[in-house]
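With one protein chain held back, the other chains of the complex are shown just where they sit.
On to chain A.
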Amino acid sequence: MLKILKYSFYDLIRSRWSYIYLLFYLLLGIVLLFLNSDIGKAIITLMNVIIVLVPLISTIFGVMYYYDSREFTELLLALPLKRSTIFFGQYLGVALSLSMSLIIGLGIPFLFYGLLASGVIINFLLLIVTGVFLTFIFSAFSYCIGLKNENKIKGFGYSILLWLFLAIIYDGVLLTVLIVFGEYPLENITLIGTILNPIDLSRILILLRLDISALLGYTGAVFKSFFGNGVGSIISFFILLLWVVFPLFLLRKFAKRKDF
């Protein structure tokens, strides 16, 4: 698997898109720091961008790479290699190169701005770690979508739908439920609803860490009591991890039965 990872990674870091992605984060970091002129505030703004854009870019990039490397995949399939090795290797190549762009692209401007001396370094690290989690989750989903759809257009369509659903529609539905059933105590339902969506879960994790949960009212207090203590954060990270494992499980299942 390491060999496949090596070649996929090598292939990807030579592709134009990795650099565009890296450049995008570099610019984003620099612009935010200048606009906010405060590292703590820049992190909050950055959170909003990361939570929405990282999943989008990971899904699109993942599905694009899947279709792009079909020839390479077919070449590999005729070699004495295990199928899961081939696909996991490629997936890791995508996820790692995207994560690297994220870490380097955001790391450089923040480091130069004096992140190490700022006291918000933990917040920044949390942001990056969640960003990496989201990258791994959504590129795995996009790989599953690629494997299930021979047709590129359909594949791209489903990928965007998946992102749209988890990033936007899901929240809308959850909010509607909360408004309709406003008379009832809904804290636990909100909590469960949040956990079931990796984007929401990441957002809450960061919000709580940034100590702006007071904005969330009573529900915020419930969240704080759940996520704020040690057990809560461990559970949340565990759930994020499950969100990575789940699509990988699907990936393995799809890859095993697919005809090329």
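In this section, contacts are C-beta pairs under 8 Å (C-beta built on N, C-alpha and C of every residue); 3 or more make two chains touch, one makes a residue touch a chain; residues count from 1.
By definition in this document, contacts and distances are computed from a predicted model.
Selecting from "ATP-binding cassette domain-containing protein", "Hydrogenase expression/formation protein HypE", "Protein-disulfide isomerase" or "Urease accessory protein UreF", the unshown chain of this assembly corresponds to "ATP-binding cassette domain-containing protein" (UniProt protein name). Note that of A:Phe24, A:Phe72, A:Phe237 or A:Phe254, the residue touching the chain absent from this view is A:Phe72. If you put the missing chain back, the residues of chain A touching it would be 3-4, 7, 11, 14-15, 69-72, 74-83, 257, 259-260.
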